[in-house]
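Quick one: this structure, given as structure tokens, is what I'll be asking you about.
One chain of protein is taken out of this complex; the other chains stay put.
Going by the order they are written in, the chains are A and B; count residues from 1 in each one.
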Amino acid sequence: MLKVDGLTVRAGSVELVHDVSFAIGPGERVGLIGESGSGKSLTALSLMGLLPEGVAASGTARLGDRDLVGVPESRIKELRGREMSMVFQEPMTALNPLMRVGAQVAEVMTLHGRARREARARAVELLERVRLSEPAQIARAYPHQLSGGQRQRVMLAIALANEPGLLICDEPTTALDVTVQKQMLELIAEVAPALLFITHDLAVVASVCERVLVMYGGRVVESGPIREVFARPRHRYTEGLLAASKLTPRGTRLPTISGSVPPAGRFPDGCVFRNRCPHATPACETAPELTGDGHAFACWHPAD
Amino acid sequence: MRGRMNAGLLVGGVLVGMVVLAALVSFFWTPHDPTLVDAAGKLREPGDGYLLGADKFGRDTFSQLMVGARTTLYVGIVAVGIAAVVGTPLGMAAGMTPRGWLSELIMRVNDLVFAFPALLLAVMLGAVYGAGTLTAMIAIGVATVPAFARVARAATLQVMVTDYVLAARAAGRRRPAIAFRHVLPNIGSVLIVQASVSFAIAILAEAALSFLGFGTRPPTPSWGRMLQESQELLFSTPRLALWPGLAIALAVLGFNLLGDGLRDFLDPKLRRIRAEG
């Protein structure tokens, strides 16, 4: 359904995302994980055509038979909110403070051709569907009267309103309290059509997704079914990431990946991870291909 | 060096520097006596030692502009001085006791003073005491107090919630000590920016007052009055309006650019607190 091929994102001469390819089938839930600065959010924004000023994408991305990259805004905006939707990280600022919540939910439907009255009525249904109690009252409220968790549910209602084929969630629970996070994740897992779920949190990916893409330095370094990747990571970065997130017995040192993520444009040539990789050899100066069927990885010295 | 040189700072600095230089030099030297009435040189054309020509009384325009710069700076310094000396402590006091009656009182009085623009104050003072440079300076100064107080209050509110102030308060430091040790140094850059912006407004106010005859009295040269005197000659000798007009505009532009430039230069974080007019 969504097919991304050779997606590259540049800000001027700096390459922020390099040659990313993946596909999402109907109803499939795919996680995109990586640290901040890995290019995961830019990947999602370029699919929506919402890249910030001065940042441009190339390559191809198709949703069904529609091109998403390199088309004018007037074409892609018809798809946004209808064929694909996005929920952002920060619920506190994502809603217009001067507009009632119901109107903001209804807007996404009237924009794509539904009658105003019908949209208003359906907005309340949607608020109920995202498990907001007293949806009619919520619809009349202004955003500042709602909690962060409630606002994120509203965002989800907006995203689901036109029953899109693809939902993109960019760290939708990061800004929420832990208890609220869990409910939100369950809800997303329940209502999402095909899903591209962006996070830095491995546990979250494991609970929501079937397949995972690991990004580092603007590249997909490993991808595959979640159980396989988590049980048997091949790329050394994935391995390090998993080791760092495991609960360790009291008294032992938490394993970490040495060094830190370089700023954009400062990643080494060849394998982007080699300056932090304990297994790097001169061979890593040549960029490894992402190879493998099902479970793929881009590493010269994979773990086994 | 906390900041980076920027174009506004540079251009503003040069323009303000020119005004200051003209004023300083005028203490020692002007091409001609700016107040010398010379019937023979009435409306003298530019040239021949009279760089910009002479007005209807034969007074040299360039010399008048130089001494006018002095008047402008003098009024600006005193007016902004009054506003800063009165407004800053009031604003700090209001900011340090944000929920107290003192703060409420200060801000209410502030709002009330705000309803008396400089021009009205000057006219009232002028009507009672007779207009002059002093009444103009006092009027502009008093009318500028609210802007200073508001900006000082906003900046103080920000400083009061920083960790170092919270630590000082937790350590039992008294308010005056906190005000001098922590608040004042940290709102200094905001106040400097405000001073620059207020200076620009003071120049505009002084020019308007002199234009109306409520400012500097003749024969002391003033840009605003030069404009007023030139108005009737606009049809025959427009240059008489051009030069003082240009002087006012460039001086105001200079102080505004300097203010904006200083804001970026001194502390980009405080950019949110806008200087008020």
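Everything that follows uses one rule, which is that contacts are C-beta pairs under 8 Å (C-beta built on N, C-alpha and C of every residue); 3 or more make two chains touch, one makes a residue touch a chain.
The criterion applied here is as follows: contacts and distances are computed from a predicted model.
K.L.:
Any idea which of "Aminomethyltransferase", "TIGR02186 family protein", "NADH-quinone oxidoreductase subunit F" or "ABC transporter permease" UniProt assigns to the chain that's been left out?
P.N.:
Answer from the record: the omitted chain is "ABC transporter permease".
K.L.:
Have a look at A:Gly34, A:Gly59 or A:Gly81 and name the one touching the chain we're not showing.
P.N.:
Within the whole complex, the residue contacting the unshown chain is A:Gly81.
K.L.:
From the list A:Leu98, A:Val178 or A:Ala231, pick the residue that touches the absent chain.
P.N.:
Final answer for the missing-chain contact: A:Leu98.
K.L.:
In the whole complex, not just what's shown, which of A:Val108, A:Leu160 or A:Val229 touches the removed chain?
P.N.:
Hidden-chain contact among the options goes to A:Val108.
K.L.:
Write the list of chain B residues that the hidden chain touches.
P.N.:
108, 111-112, 114-120, 123-124, 126-129, 200, 204, 207-208, 211-212, 214, 227, 230-231, 234-235, 238, 241, 245, 248-250, 252-253, 256-257, 276-277
K.L.:
Which residues does chain A use to touch the chain missing from this display?
P.N.:
Considering the whole complex, chain A reaches the absent chain at 48, 50, 53-54, 73-74, 77-82, 85-86, 88, 90, 93-99, 107-108, 111-112, 142, 144, 155, 158.
In this section, only the chains that are shown with their structure count from here on.
K.L.:
State, to the nearest whole Å, the distance from the C-alpha centre of chain A to the C-alpha centre of chain B.
P.N.:
Spacing between the chain centres: roughly 54 Å.
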